[in-house]
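Here the complex is missing one protein chain, while the rest keep their positions.
As written, the chains take the letters A, B and C, and residue 1 is the first residue of each chain.
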Amino acid sequence: MVTPFKRSGDLDLEAARREASFLVRAGVNGLVVGGSTGEGYAMKADELKAVCTTVRNTAKKLAGDEFPVLAGVIANSTKEAIEYALAAREAGADGVQMTPMPTYLYKPDIKDTVKAFRDVGEAVGLPIVIYNVVPTNRLSAADFQKIASVKQVVGVKQSGVDIHTLADVILAVGGRMAVLSALDDMLLPSLILGAKGSISAACSILPDMCVELFRLYRQKKIEACLPLHWKILRVVRVTVYRGLNDVYGDMLGRVKFAINAQGRNVGYPRAPVSLPSDDVKAEILAALRFAGRPVNPKLR
Amino acid sequence: MVTPFKRSGDLDLEAARREASFLVRAGVNGLVVGGSTGEGYAMKADELKAVCTTVRNTAKKLAGDEFPVLAGVIANSTKEAIEYALAAREAGADGVQMTPMPTYLYKPDIKDTVKAFRDVGEAVGLPIVIYNVVPTNRLSAADFQKIASVKQVVGVKQSGVDIHTLADVILAVGGRMAVLSALDDMLLPSLILGAKGSISAACSILPDMCVELFRLYRQKKIEACLPLHWKILRVVRVTVYRGLNDVYGDMLGRVKFAINAQGRNVGYPRAPVSLPSDDVKAEILAALRFAGRPVNPKLR
Amino acid sequence: MVTPFKRSGDLDLEAARREASFLVRAGVNGLVVGGSTGEGYAMKADELKAVCTTVRNTAKKLAGDEFPVLAGVIANSTKEAIEYALAAREAGADGVQMTPMPTYLYKPDIKDTVKAFRDVGEAVGLPIVIYNVVPTNRLSAADFQKIASVKQVVGVKQSGVDIHTLADVILAVGGRMAVLSALDDMLLPSLILGAKGSISAACSILPDMCVELFRLYRQKKIEACLPLHWKILRVVRVTVYRGLNDVYGDMLGRVKFAINAQGRNVGYPRAPVSLPSDDVKAEILAALRFAGRPVNPKLR
Partner (left out) sequence: MVTPFKRSGDLDLEAARREASFLVRAGVNGLVVGGSTGEGYAMKADELKAVCTTVRNTAKKLAGDEFPVLAGVIANSTKEAIEYALAAREAGADGVQMTPMPTYLYKPDIKDTVKAFRDVGEAVGLPIVIYNVVPTNRLSAADFQKIASVKQVVGVKQSGVDIHTLADVILAVGGRMAVLSALDDMLLPSLILGAKGSISAACSILPDMCVELFRLYRQKKIEACLPLHWKILRVVRVTVYRGLNDVYGDMLGRVKFAINAQGRNVGYPRAPVSLPSDDVKAEILAALRFAGRPVNPKLR
């Protein structure tokens, strides 16, 4: 889920509570705070702790103690990752969603990456879902076979842009860990290939439609899924990415606008990112209408 | 310059002092702490302050107050950039070397990027050298023409991999700001095209050779530069990048080993990055010998 | 389908006749000669005519006059494309499968590309399936919307590496022309998203499995498709591409070996491409066994 910020750039915990309530009521099976869409990369550990505490308490109250809440760990060193993961633990998170490190420019040898996930897992004692999203530090299916030796790693959120690699990851480690799809425009094909679910910007923008898609898929009603698939894809193409390997630079502003436009107020992205220009807003509204979403009348 | 860390991952300020002395005595015209090679992306603001204070005091004592020391600002939000830049100011830095933000995945509209440099510059009052290195947030020559309106921006350190773009940046804004080259393997051509100097890993590894190259270039002794050029290129190819757009994932380990091997002890990179394997060490030693460097006998 | 060549590099028309018979009997719904897998890029117009005549006569005798046979047109100028398309017409082809032009380095303005398809279509009077495969001349979904004005264009074979773009093409022009998938590792998801069928190396290597997948898909037996999907994917990963945007340089040798290994003799690729090394042969045999293929005992 997104992290609501005020215009000043400060956390808006009340809006986070409201958005978490909405998502739980829409039927999602879990929540992640502080991922990419959640601007976790731009938050301090104490901010992650605050938002995680708020969301966790809200979600567990509504959906029960079993409802899982994860916190994002986006870090540039093992030391920093442990700091964030400890903050998550203190906030009562059920696990962490952690990127390979660093996210900045470099890709250590896979043995160093395996060690890093183990070091963080052992230091914090929480389950880890690896968030495979960093362009300069992509993990391959073969890398995951090596990471499988780390007990704390229980899942993969495969972004890394393409469903072709998702298939390879499922083939390589799908029996050992849960593979989740962050391929916003390919949720249905992801499920068919064996993804266990999705953690994605699409789910943050259109939670009820994604939940419905998942429900129909589990009932084997593939054809009934297709209209939902195309609607989601259409919205994703103007909010998340234009196409393969072409994420919008201002995605965070677009996603927040798309949520605000539906009447849920999640505020602003953190500077330097801002809400989109009027032209872009018009494109997003058109896609939301195509998808049959009720759009805030003030924005029409 | 690199930031020395102990095996534990803690800062080694005494080693930083020693390395700064060595570099000043080798004749460099300024120092930058906390850049990419300096692992600034993996340091907290108080760590940046500590290492910057040490290096600044060392350098100014040896080379005088005019000798410039910059501190790296590698941040994911305007808020965080200001935090680091303030730390730099408190440490007595003469300016900051700042990446576009965020370094993580996204590229805001150029107007937001212009605003961010202005906001940081106004908040801190230090001159800014833009460090154009982030693969997901590259600034073009046209972008720099827009950034030129920000008074605090006094220079560009053009990495971004290729000298073709360096030429475009010089053509676009070379009259307005100092363009410096981070193209480790193309220092001589960079100077010929009008770069005012270099801030690069090559200068950190082989400071005296880079200084000598610069000196000969300023005396118009181009042919005398060439043997130096090829020696530097050969070392760069096994420590920094294999070729265009192909930076070594474990570059920081390679660079630190290449410095350690010459008898200056700069310790370890911060985890998860580590020193290279024995095979890679042998390649680096071979390149250093090709370049005529005295290699630590214990490592032979 | 592949084009069989003798060791000398000459066409082996008898082997082409045999392979065409095999494919028709395996249940395919049409045949294409002289595509990428068919080494059409390395054939003269008279060679295309010869192989097309042989395959056409064989196929129509076995499967009736309605069975479609297309000929590949891979050309670097409108003039050359017309030459190849005329050869196809003389050979009795039912249509051409044509790449954007040129295949070499350049990408003309889309208006020039639209004109080129129209010029060839009008000169030859055959239906055109556009083969969107050229890395330096990729057509986007928006490009296809412009091409839709050309009456002779009746279909798209979408290769261009990724299923994300396939989805965009289906959304943009799926109602106007048949969209076929050349995504060898994603045939099932392609069908689910609305592709009308597949023309691909996978179909050339494992025709009966691809036919069976298609049959099950049309009966809505998605789960029964999955084991076939994974077997095909496994073979594709060692014969066609390693992953996204990573086609094997010696794909043609790998594909021919994979067919030969199953007991159908399709000879050699044309020089400079050759059959793969022993190591690669072993990998391909392992994948074929994983897929449950009877492998030539002499090769075991």
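The rule is simple: a contact is a pair of C-beta atoms (placed from the backbone, for glycine too) under 8 Å apart; a residue touches a chain by one contact, two chains touch by 3 or more.
None of these values were measured; they are calculated from a predicted model.
All shown chains touched by the missing chain in the whole complex, by label: B, C. Across C:213, C:252 or C:288, the residue that sits in touch with the chain not pictured is C:252.
Shown as candidates are C:13, C:26 or C:273; the residue that touches the absent chain is C:273. Remark: the omitted chain is touched by one listed residue; of B:164, B:218 or B:298 this is B:164. Of the residues in subunit C, those that touch the hidden partner chain are 9, 36, 41-42, 74, 76-80, 101-109, 112-113, 115-116, 119, 133-137, 247, 249-253, 270-274, 277. The chain not displayed touches subunit B at residues 140, 161-165, 167-168, 171, 183, 185-186, 188-189, 192-194, 220, 222-223, 226, 229-230, 233-234, 237, 243-244.
One rule holds for everything that comes next: only the chains that are shown with their structure count from here on.
Taken pairwise by the contact criterion, the protein chains link up end to end in a single open path, with no chain closing the loop. A comparison of C-alpha centroids places A closest to the centre of the full protein. We define each chain's centre as the mean of its Cα atoms; on that basis subunit A and subunit C are separated by 37 Å. Distance between chain centres (mean CA atoms), subunit B to subunit C: 50 Å.
Multi-chain contact residues, meaning those touching two or more other chains, do not occur anywhere in subunit A.
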